[in-house]
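What you see is the complex with one protein chain gone and the rest in place.
Chain IDs A and B follow the sequence of writing; residue 1 opens each chain.
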């Protein structure tokens, strides 16, 4: 990552994405982003910015450009293949309807 | 709104001791400080109040927007502690009709020599390094103090300290992080950090000075003798300073005197600004 957006340059701090777990048992959810000079400060800034109202019990911060994202233009080939594969879902199996505990 | 979005923005008030809870206990007679405890609560309340007043000035002026919020959080924590301590202190210094003085009676209608804060808290914000230097000293001091005060025989002091110690622990971390960054950043920031510590250090000694009141309270187990905090304070601040390759400033200690109402020239201005509106409308409610 030679040109990481999270790496500070001059007096500009890098961009970090923030994920917050709102309570135990739930996943971390993307909350937004912020600027910080390094990971330690990014965590602290995230705590102050995204959990002022008890919104979280755990925080992840990730350099924004460390996230690899799928290409929105290849939506069809990437995400439409599962369509039509009804047999992956319990609702596909209708003959057993009415049988208890199945 | 999607469930995931809801979970990312879930808001709750939480559950912790608030100044209003103490006011209720005071009104119903559940919390009744001795004269000594009231005077002691006044000291800690004044410390926190004056610092909150100083820190509040940074909001909208901090070096980066994220830091506006961080300093705002610390100011709000300090203000919360001040309100709790002052509310409790007010129960020990009743009005002529026997009702307790409120936090606002104490904050807005006392004169300068009646304030009991030590002089470190009223020192000017200076540049960001000076503010961090002051916060560094204050947080390490308050942490040691509140940690021990959670064991106080006075249940209300112990309860306020239990809430405060967690918040002050975070202030310690925040200021230590910045001491490291300013000391190890650029030549200029290092120079400013050293200067900031030098301007604040003369007021450190006063924090750890015992007097008759603290001796009586310490004996009763209600409070902690300030001198007993010094060893841990010295050790823990030295750890951070060592890591930052800084030295404890070698500067003469100021005589202090805040606990007896002798203040530096700064407090008068702080109070003039803080009290002006309330005093224009005595007896008004807001």
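In this text, a contact is a pair of C-beta atoms (placed from the backbone, for glycine too) under 8 Å apart; a residue touches a chain by one contact, two chains touch by 3 or more.
In this text, contacts and distances are computed from a predicted model.
Per its UniProt record, the hidden chain corresponds to "Phenylacetate-CoA oxygenase subunit PaaA" from the list "Formate dehydrogenase, alpha subunit", "ATP synthase subunit a", "Sarcosine oxidase subunit beta" or "Phenylacetate-CoA oxygenase subunit PaaA".
In the complete complex, the residue from A:11, A:27, A:83 or A:96 that touches the missing chain is A:11. By the touch criterion stated above, the residues of chain B touching the omitted chain are 1, 5, 9, 11, 19, 49, 52-53, 56-57, 59-69, 72-73, 75-76, 79-80, 82-83, 86, 103-104, 107-108, 127-128, 180-182, 184-186, 188-189, 192, 273-274, 276-278, 281, 283-286. Mapped onto chain A, contacts with the missing chain fall at residues 5, 7-13, 15, 17, 32-35, 37-38, 41, 49, 52-53, 64-65, 67-74, 78.
Note that in this section only the chains that are shown with their structure count from here on.
Between chain A and chain B the centroid-to-centroid distance comes to 38 Å (mean Cα coordinates, whole Å).
Interface of chain B with chain A (complex): residues 4-5, 7-14, 64, 66, 69-70, 73, 173-174, 177, 181.
Those residues of chain A that touch chain B in the complex are listed here as 13, 20, 22-23, 26, 29-31, 34-37, 40-41, 44-45, 48-49, 52-55.
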